[in-house]
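Please find one structure pasted underneath; my questions will follow.
What follows is part of the complex, with its chains left where they were.
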Amino acid sequence: MLAMGVSLDARIAIEDLYATYVALLDARDYDPWIELFVEDCVYQVKARENEERGFPLAALAFESKGMLRDRIFGITNTLFHEPYYQRHLVTNFRIRVDERAGYRVDANYLVCRTKAGELTEVYNTGRFRDRVVELDGAFFFAEKRAIYDSELIPNSLIYPI
Amino acid sequence: MLAMGVSLDARIAIEDLYATYVALLDARDYDPWIELFVEDCVYQVKARENEERGFPLAALAFESKGMLRDRIFGITNTLFHEPYYQRHLVTNFRIRVDERAGYRVDANYLVCRTKAGELTEVYNTGRFRDRVVELDGAFFFAEKRAIYDSELIPNSLIYPI
């Protein structure tokens, strides 16, 4: 009941999915990272203010794996930017079964950023409000929504959160 | 033995209790948040220096759910303050069975703070030294003690940690 109807196997598999997500993302290993999403995935990065007031405006909003792939192509090939390292900490998972839609997964996150020759700093904090689905025994992100606390993001948001 | 005598079910239920705690607290959803405590709970926020030297002085010290409720009433109704968002990360749980007193739960925590129109910053770090009890199959905080690392807290401490 407290475990909200989620089997232990699903729980472990979902936490592993997040561990893989942050490992690949922080290593900028984008090709396998994209494969953690289903084809018709939703990916959003949105300010908490907008989320809570019901405003649709998001800093990033992709509605398919193809759009996400385009963004990654932009980052790695064409988009001019000063590179930085990211380091994610994702904690305190709440996992609920959604009969029609897999699993609803919420978790707090912190992303630190390190630019070349600079100290590490807090970059972005917030809450993931995700949906995870199981396909043939493996788990994937159907929706990933990062709802961030600060309206300000240092410089612009280049890499996925 | 390494698992310190704690059943897997209790472990999951206790980690879920913390996940619920931070979700509700960071969402400022105080009414269900208070219901995570037992009636005669202890809630303290105390500097590590004072804790280690055995000094009783605490930044916040409440000795019942009623006192905690008063504080929340103050925050939400009367206490003049500049609002800010909190984001908790609670990690690396150590859970031990205490035959007379439920479970002793320690964990490291980090709270980030975001003020309107400002960047997110580290607000408070420390260690929870808590006691959790099971009542009719549900888990509650009997003691929550946040032992924080810095004698300085940016501005004053408004919201619970």
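To keep things simple, chains are lettered A and B as they appear, and every chain counts its residues starting from 1.
We adopt the following convention: a residue touches a chain if its C-beta (ideal position, glycine included) is under 8 Å from a C-beta of that chain, and two chains touch if they have at least 3 such contacts.
What you see is a predicted model, and the numbers here were worked out from it, not measured in a lab.
Engineer: Give the total number of copies in the whole complex, keeping in mind that only 2 of the identical chains are shown in place.
Structural biologist: 3
One rule holds in what follows: only the chains that are shown with their structure count from here on.
Engineer: Using just the Cα atoms, superpose subunit A onto subunit B and tell me the rotation angle to the nearest 5°.
Structural biologist: 120
Engineer: Centroid of subunit A to centroid of subunit B, CA atoms only: how many Å?
Structural biologist: Centre-to-centre distance between subunit A and subunit B: 26 Å.
Engineer: Hey, which residues of subunit A end up touching subunit B in the complex?
Structural biologist: 1-4, 8, 11, 48, 89, 91-94, 106-108, 110, 122-127, 149-152, 154
Engineer: Could you please specify the touching residues of subunit B with respect to subunit A in the complex?
Structural biologist: Within the complex, subunit B touches subunit A at residues 8-9, 12-13, 15-20, 22-23, 26, 85, 87-91, 110, 112, 114, 116-122, 137-139.
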